[in-house]
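Mind having a look at this structure? Questions to follow.
Missing here: one protein chain of the complex. Every other protein chain is in place.
The chains carry the letters A, B and C, assigned in the order they are written, with residues numbered from 1 in each.
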Amino acid sequence: MLTYSLKRLAQLSFTVLGVVTLVFFTMRMIPGDPISAMAGDNLSGAALDQVRNQMGLNEPLLLQYLHYLGGLAVLDFGNTVTTKLPIIQLILDALPVTVSIAIGTIALTVLIAIPLGTLAAYTAHKGHKMLDNAITGLAMVLDLMPSFWTSLVCLLIFSLALGWFPASGTVTIDDPVQLLRRIALPVLVLSMAQIATMARITRTSVLEVLNEDYVRTARSMGWSELRVLFRHALKNAALPIVTVIGLSFGNLLNGTVIVEFIFTLPGIGSLLVGGINSRDYQMVQTLILFYALIFVIINFATDLVYRVFDPRVQI
Amino acid sequence: MNYPGAIKTENASAAGAALLQVRDLHTHFLTDDGTVKAVNGVSFDIDRGERIAIVGESGSGKSAMAMSLLRLLAYPGRVVGGEINLNGRDLNRMSERQLNQVRGREVGTIFQDPMSSLDPVMRIADQMVPPIMRHLEMNAEKARAEAIGWLDRVGIPDPTRRIDAYPFEMSGGMRQRVMIAMALSCRPRLVIADEPTTALDVTIQAQIVELLKDLTAETGAAMIFITHDLGLVARFAHKVGVMYAGKLVEFGPVRDIFAHPCHPYTQSLLDTIPPVDEPQRRKLAQIPGFPPDMKLPLTGCAFRDRCAAAHEHCASDTPGLSPRGPGHRAACFLPEGLGEARRQQTEAIPPLVRNADDRVVVEVFNLHKHFTGRSLLPWRVPPTVRAVNGISLNIREGETLGIVGESGCGKSTVARLLLGLDPVTSGDIYVEGMAQMVFQDPSSSFNPKMTLFDIIAEPLVVTGRGSRAERTARVHELLEQVGLDTSYAARYPSQLSGGQKQRVAIARALAIKPSVVVADEPTSALDVSVRAQIINLMVDLKRQLRVSFVFISHDLLTVSYISDKIAVMYLGEVVEYGPADEVFRNPLHPYTQALIAAVPLPDPVAEEARIKKPLSGELPSPLDLPPGCAFASRCPRATEFCRAEKPVLQAYSGSREAACHYVD
Amino acid sequence: EEKTLVVRFYDDPAGFDPSNIFRIENENIAFNIFSGLTTYDGVTGEIIPDLAESWETTDNITWTFHLRHGVQWQQNYGEVTAADVLYSFNRILDPATASPYASELAGIESMEAPDPYTVVIKLSAPNGNFLHTVANYHQGQIVKKEAIEAAGDQVRWQPVGTGPYYLDSIDVNSQIVLKRHEGYYKGPAPIDTIDFQIIKDDATAAIALRNGEIDLLMRQSKQEQLQTLEAEGFKMNHVDNYAVALKVLNLTDPILSDVRVRQAIAYAIDYPSITAALAPSLQAPAYSLLLPWMDVYSDAAPRYEYDPEKSKALLAEAGYGDGFTLKVLGTSAQGVTEQQQFEIDYLSQVGINMELELVDTPTFNQRRNAGDFMMAGRLLPAVNPDMILFSYLHPENMAPGGLNGARYDNPELTNTLEAARAEADPDKRLDLYAKVQEVAMTDLPYIPATASNVFWPGKQNVTGVNINYLAQVNFWDVDIEE
Partner (left out) sequence: MTQETLSLPVRRQPLDLSRIQANGVVRFLANGRVQLALAILVPILALTIFRPVLPLPGPLETNLRAMMQPPSFEHLFGTDRMGRDLLSRTLAGVQISMFVGFAVAALALVVGLVMGTLSGFFGGIVDRVMMATTDIFLAFPSLLLAIGLVSVMGTGMLPVVLAISLSDVPRFIRLQRSLVLSLRTRAYIDAARTVKASQFWLMTRHIVPNTIAPLLVAASIAAANAILVEAGLSFLGLGIMPPEPSLGNLIRDGQSYLEQAWWISTLPGVVILLIAIGLHFLSDGIRQVLDPRSRK
């Protein structure tokens, strides 16, 4: 465990430093800077250059990089370049929204996908291909609808026609009911794609386990198929499922851009797109550092969960 | 018939009748390519306490038949007809729910692979205790005590602690014991064991067999024991059923079957086993051809294509089981089966002619190979496996060296070192010319994307020998040498049977005319009948080409049959070394003695006469070898001296060597 | 009972410091928080008094403003005085502020406050349009020294003004709340609270309005949504012709330097048909740099009505009978717009191969400001025609320093333009401006494409939504009727 943690720590530092460096230079290689980003139609080049100078954007790149690393070393993430807001605060404000969406999505996905996938695997195992095909097919159709399209359809149906959920309105964790009503549709939309993947993985791994010898052993001791399915098969099939959950959690934390945009949710995805569009270097760097951390931490957590599900995994 | 140890059941209504009556059982696999008729009308009876062995080659439907009894077949298998009367109730007509009351409770099951038959993520207790609670209606505490009791009886040391272990924390032998404990824990009246020892080492196998024998005798359970090892049958069974192509072709008491087999298939099967006590070596009998495709409709006798005594009648009519003696039935039109044809002496193998100037082609001196793990923390000593721990050997031109020993003793490592696949840790290896290899697993030996031509020609291409035309000629020559038609050159490995693959492997190994061919368990993945073909082939080749072979196996019978010299390995060391016959007939080292004692002989009479005292004690971990004799922990003769002082290999009576302080 | 108006806000707020404010939606908030010396009438768009009750000038050089008495700052910062005005303008001019609007006030030679209610400003050159400069917009907005100093580097988030509404709270991710300034000099506004909800997607915004979640939709720029909303009976508040979208032609380009080529491009595209097909509500064809409602607008300037034959002829004359490739710089934010697709279509009919180079907005802005393009678009909302003409046509404003992206430099026009600005006589002034427009439309460094309309659809009971020509709404006029 100690060795493992040390190894992980080394990996973490390396990945994070790599990501941070990559993003620093990528952002600056992209043409356009914070000032040109905020310029609308009516500002001239000379007027903007004045602002640019004042913000230190004309310093040599390497110096800026060192400044940045220096700030990181003392956990100072700085302010947004143009609007001078403390970045850590912005992230901490946006985080609960994104995290609740991610958790909601995972929860809904797991709730639907795992029974569905298990059922599909079971029917496939028994040779009843019809239900299996129907489930797989449905999952695929859901998977393939672009989220910007499903989002709008959901809005039109659930918000406009049925009036169940609002299309706008503030989102805070202080008001859980409102929060739930606001994230319900995004969660639904995001789950659609996740359900497909997870149901597929569940199906494959459960199906594989059902063909294992120990399942036959359990049945030879007189256990019913259902009990075998849920006691033995699911537990053994858990590893790939956990991996997918870990991955999709990571993806959800950065992959909700479109959905946040359409449903007007002030989450991390909006921050990132906003940051990129306004060339807010500091914001983008911090967010990506943050992603890298989450990525590494989720990997780590996944490994720990492995340990819980499979005693053979030693860390 | 009643057997010693059988317990009278209280079930009065069933008294007198057989415990299990199987009548005309049919099992099909409904695959996409057609229906596989895996079991095709099998009928037999088992009495209480009776042990029946079912033998037959791979694919003959043994497992399908056994699994049909409890309807444990996986999709697409289905029992399509027949009666399975257990104590008068037809299992085949029971609902799943009713059947679940029978499974585990009245019929226990033991599967082949102990590594995969236990749920890897559940503790032993969680797998054993709930069925006991359920079937014997005990509370958790009592059930647990019961389970611990069973673990104790199957010889798991420290069962109170080990019951909470996970399967991966146990060795294969231990896991198989757990399986047995589990299968017997609800005191079933019938135990079905599907090749319960095939995956185990000989010494462990002997222990498990004894255990099964004792425990079933003790509880009075009857047993169906599936195997393809005829030696085990002789050691174990009361009755034998021989299956071929989904049917029982012969059924009867074990002694009758061995002494007087009536079906040509049974006869051929018995003849494929290397004889133990004949002074002169003869070629093994072999069964030509392949078993029939069970998807195709079958008329007549299924064995007729491979039967030397087949006549027209066999093609049109299907012989039924007919009586040949008390309780002995066979399904053949001929009363004697092959009869005279069987007794035609197979060709004798002339002994190896030694020339004084025969060169030594392989010489190994004080060879060591240690595998060192990686330790991330610099202050920790990395774990080291001493896989090969100082062995010295030599092989002359045309000579075959057999290496035997239990799993993990370093046989394969020696082979890899000889081939230069791994670097040695220390010691010297001298190989004249090149060494080539034949691998155990025929399916992973070949690149599935290459044709046989490319496979056999590869060594030639890589070493840059010959023009294209010469290579083609050589490949064809090799194919003929190993008995394959040259048209096979265009085939892919997946289009070959296991035996054919091993022939190709041998052809490839011979391509560059190596001085020595190392064969690491070349026959252990093959069926008995095919095994005989490969062994015959190797015997022929070594004589004709005067190639030296290193033949590695844990099958002592085969090794002693094919080898000129034998080296017995134990934990990375050679403990006995000498001419094959002598080592086999008169083992010096206690380990060799135990090994030979553990080999089941295909002769029930001889088996009964043997004293069977399987090895006890634990194999020390190769990570942490004891200072003295490595075998001391299991040796019946070990003394304090053995534990402290390591014996070295010493010469005895000229040609023999052994590493034991107490060799007389 | 308190009245609350929920308004859609369409992008992330960027702050409301007049010295550094960008983009119309932010300016709209500032417009309601601050006041200028003058301001624009919501309905007519004319300059009207704001903090200055009255003003006088004789020569367009010396301007004297008389401040209204008793105007109160928000948040108890006291009464507005001339010192505040001087402070505000000096702040813009101070290089440390780094205000991009400093150049707007660069013409000021001196400022003084003879008494707390009088401000006298002297310019270095006559400027007949100076009242626009000090209007309630950008540099013209008056701030309070104490409030600015108290806010430190957070001025943009803590604006204190004298307008009808003050900033109550802001969550930069989702919401801006304005509250009515009870001490507003014209009296408190009818609505207590204005709650701006950030909704970026136009379709979502329309749904929110239809759902009744919001009362007023700041800017809807999708034609199809407008049609739906109109059909559902929402009030379509709008202002027409608020700004001209121009094609900026880079005159340093060897091909575009030929005036015939520029005219050929203008003749080749049928903007009236395009606007009619694509967005009849949102766009109208434009024929000049200026808009018809501007006082100096002249219809005497040449017009380029759709005439592909003439276009081909001009091209042939210029030696491009076989056509050429016209590279157009655009933003990728909306992809290739339908309008651009039409343009490609029309130009191809006269043999011009229009190639789009789409880059994201920051890159686009940077390249456009640097003048690094062959043809690009620009839309300059302004009420002051002089500002438009100077920015686009005066050589001093040439890119990369200024907005003259065409790098147009015609001394004849420059002289006329400067004379027009200085001219005090209204008739002569009009003539001079007409001349400017005529020359500009003949040389054609910029091709007027379309004029935009701005829509703020809202509920029927929301009244007084008057959008001015800067696309801004004075919320003091807005009320919710029961």
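Observations on the model:
Please note the rule applied: contacts are C-beta pairs under 8 Å (C-beta built on N, C-alpha and C of every residue); 3 or more make two chains touch, one makes a residue touch a chain.
Fair warning: this is a prediction, and the values are worked out from it, not measured in the lab.
Across the whole complex, the hidden chain's contacts among the shown chains comprise A, B, C.
From the options C:222, C:238, C:260 or C:310, the residue with contact to the unseen chain in the full assembly is C:222. Contact with the chain not shown here comes from a single listed residue; of B:96, B:480, B:608 or B:624, that residue is B:480. Contact with the omitted chain, checked across B:420, B:617 or B:636, is made by B:420. In the complete complex, the hidden chain is touched by one of C:358, C:380, C:430 or C:480, namely C:358. Of the listed positions C:48, C:83 or C:277, the one in contact with the omitted chain in the full complex is C:277.
Remark: the residues of subunit A touching the chain excluded from display are 11, 14-15, 18-19, 22-23, 26-27, 29-32, 140-141, 144-149, 152-153, 156, 254-255, 257-258, 272-273, 276, 284, 288, 291-292, 295-296. Within the entire complex, the positions of subunit B that touch the omitted partner chain are 33, 283, 286, 288-289, 293, 296, 347, 416, 419-421, 434-437, 439-441, 443-450, 455, 458-459, 462-463, 477, 480-485, 491-492, 494-495, 508, 512, 533, 536-537, 540, 544. On the side of subunit C, touch with the chain left out of the figure occurs at residues 202-203, 222, 224-225, 227-228, 273, 277-278, 331-336, 338, 341-342, 344-345, 356-360, 362-363.
Basically, only the chains that are shown with their structure count from here on.
The chain pair A-B and the chain pair A-C differ in C-beta contact count, and the higher one is A-C.
With each centre defined as the average position of its C-alpha atoms, the distance from subunit B to subunit C rounds to 90 Å. Taking each chain's centre as the mean of its C-alpha atoms, subunit A lies 40 Å from subunit C. Subunit B has no residue in contact with two or more other chains.
Subunit C has no residue in contact with two or more other chains.
Those residues of subunit C lying in contact with subunit A across their complex are 8, 12, 14-15, 20, 22-24, 95-96, 98-103, 153-154, 156-157, 171-175, 197-201, 203-205, 207-208, 210-211, 213-214, 359-367, 369-371, 378-382, 391, 397, 399-403. Put simply, subunit A touches subunit C in their complex at residues 30-34, 36-48, 50-51, 53-54, 82-85, 90, 93-94, 152, 155-156, 159-160, 163, 166-171, 261-264, 266, 270-271, 274, 277-279. Residues of subunit A that touch subunit B in their complex: 2-3, 6-7, 125-127, 210-214, 216-225, 232, 235-236, 309-312.
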